[in-house]
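Every protein chain of the complex appears in place save one, which is left out.
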Amino acid sequence: MYSVNVRDHFMIAHSFRGEAFGPAQRMHGATYVVDLEFRREALDADGMVVDIARATEVLHTVLAELNLRNLDEDPAFAGQNTTTEFLAKVIFDRIATRAAVGELGPHAQGLRSMRVRLNESHVAWAAYEGKL
Amino acid sequence: MYSVNVRDHFMIAHSFRGEAFGPAQRMHGATYVVDLEFRREALDADGMVVDIARATEVLHTVLAELNLRNLDEDPAFAGQNTTTEFLAKVIFDRIATRAAVGELGPHAQGLRSMRVRLNESHVAWAAYEGKL
Amino acid sequence: MYSVNVRDHFMIAHSFRGEAFGPAQRMHGATYVVDLEFRREALDADGMVVDIARATEVLHTVLAELNLRNLDEDPAFAGQNTTTEFLAKVIFDRIATRAAVGELGPHAQGLRSMRVRLNESHVAWAAYEGKL
Amino acid sequence: MYSVNVRDHFMIAHSFRGEAFGPAQRMHGATYVVDLEFRREALDADGMVVDIARATEVLHTVLAELNLRNLDEDPAFAGQNTTTEFLAKVIFDRIATRAAVGELGPHAQGLRSMRVRLNESHVAWAAYEGKL
Amino acid sequence: MYSVNVRDHFMIAHSFRGEAFGPAQRMHGATYVVDLEFRREALDADGMVVDIARATEVLHTVLAELNLRNLDEDPAFAGQNTTTEFLAKVIFDRIATRAAVGELGPHAQGLRSMRVRLNESHVAWAAYEGKL
Partner (left out) sequence: MYSVNVRDHFMIAHSFRGEAFGPAQRMHGATYVVDLEFRREALDADGMVVDIARATEVLHTVLAELNLRNLDEDPAFAGQNTTTEFLAKVIFDRIATRAAVGELGPHAQGLRSMRVRLNESHVAWAAYEGKL
């Protein structure tokens, strides 16, 4: 199995609801350094897992929808705690949708699975992985 | 599959027995930066893989049993080479035991698997992963 | 010249005023991984630059005043853009004040200078350094 | 499942053919920081996944065949784009061959799988993993 | 003294002349992850050391002149060994020139000094720093 990973980041504000979150119920924020990993069984005709330039661009586009915003005001997340693991899945789904309509290029249909990891500090990260 | 990782560290002295270990048969030591990763299929009621505050606390408690000690004098490791990979399993088992008795909170029964990785330098690490 | 560094982090929300900040004028947030470095010419009676346990505790206390908050609502920063470099100076001053009243222990009067560095992503950081 | 990882690096020149590579069709180069990970179900008689000293030596030997060279002039890669993912597989195969003839020591037959990851910058890496 | 750092990277091929370089006399290459640090005594009117967006853009522009090329063919380096430390100075000078003509914005005249660090692997880096 081959894999390729590209990295970018975004910075947001949000707050959580529920006693389990303690002081994180207050409005606060985070920098998320995002690792986007694609996996496939065999390389494409160009000897690549994915066109890295396109993957980098799609990742940047998806993160731009979230970057420098207050997620509490985003209707897409109404009634949701935007935990790191939840956001990993949101980004996974949005990239999967763009992959499905061809934004990663013609060879990307060979991709098997994908992993999105959000590094939120030097001591914590969360991820979501699934099939494509 | 979702995952969440928390990080902490511990510092110990030990020595190894067996020619395969060369100069590491002498009393020496290591800093282990520990990555503890939990995985589950679906998020819990709070939108989390695991209560990070509790996970951090349980990891710290388990590492405190080893931290700033000479492992050669710990009866738990009598007759054992406390290699990095062996210690990864020790920490895995101790955290699994605490998870089983509820120390990670009520939602933690949804956890599927766990991985413990010990980073021992900028060029070497070892890990153990298994089901919960 | 000797130096010692300890690391911790905090997560906040804020927004900036001024065209120069572009989309960062919106409410957003950041994780700041903080490096606190102390410098002195000669080691103290215990062979240390500073008591690391106390330094770690003082850093944690100072960051706790900011952690998990919306800095736009903190009266201490009224009318200020809480840029990364500005926050580095704020943390510098607060630690210097605590050092001056003895919170770093009796030997800490030998400290010459200090540096506070805030890492805000994998591609950007800011710092402030000065005499003590 | 246990795993152990060792790290080394190599620096090469190469160029790519095909429009998908854009300006990377020009002669350029890369530093690849290589992570070599071995996995097995149970530890060997010495409590190890693999003899780390031997693993480090085999990795260094394999990388030395590529290090400080222009890959475009290496007959082994004639007609191939030496992408990062392609090189990960090349290194995987060369280490697997050496493992098969005993260069990793007598206990290495217990190894189940292996992963070779090439970190090419702070924002990109590729890997190949497979059974042994 | 305040400082701000931004990071980018470039990938090149080159070779060295002189016995001191051993096998690095062959055509090879490198990824250089570049840290560009600006320093000044007081913050500007916006509470910044430098406009980070402009600094990032200027760094990218300067690195693009070198990126994905064979430095042995660049007339600017004729007769020169393009060692990491030499390249750090080249990038320093090119950014200083752009700063002098206002590309970093109107407040940038308050900048005191600058440092350019090229990280070439996980075990080596070189830098050049000087006044502006």
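Observations, loosely collected:
Note that the chains take the letters A, B, C, D and E in the order they are written out, and that residue 1 is the start of every chain.
Operating definition for what follows: contacts are C-beta pairs under 8 Å (C-beta built on N, C-alpha and C of every residue); 3 or more make two chains touch, one makes a residue touch a chain.
Model, not experiment: these values are computed from the prediction.
Touch with the chain that is not drawn comes from one residue among E:Met1, E:Ala53, E:Ala96 or E:Ala127, which is E:Ala127. In the full complex, subunit E makes contact with the omitted chain through residues 18, 20-22, 80-81, 83-86, 88-89, 122-130. By the touch criterion stated above, the residues of subunit C touching the omitted chain are 1-8, 43, 46-49, 51-53, 105.
Subunit B residues in contact with the hidden partner, per the touch definition given at the top, are 7, 9, 11-14, 23-24, 26-33, 67-70, 73, 120-123.
One rule holds for everything that comes next: only the chains that are shown with their structure count from here on.
Matching CA atoms, the turn from subunit A to subunit B amounts to 120°, rounded to the nearest 5. Contact with two or more other chains is made by residues 7, 122-123 of subunit A.
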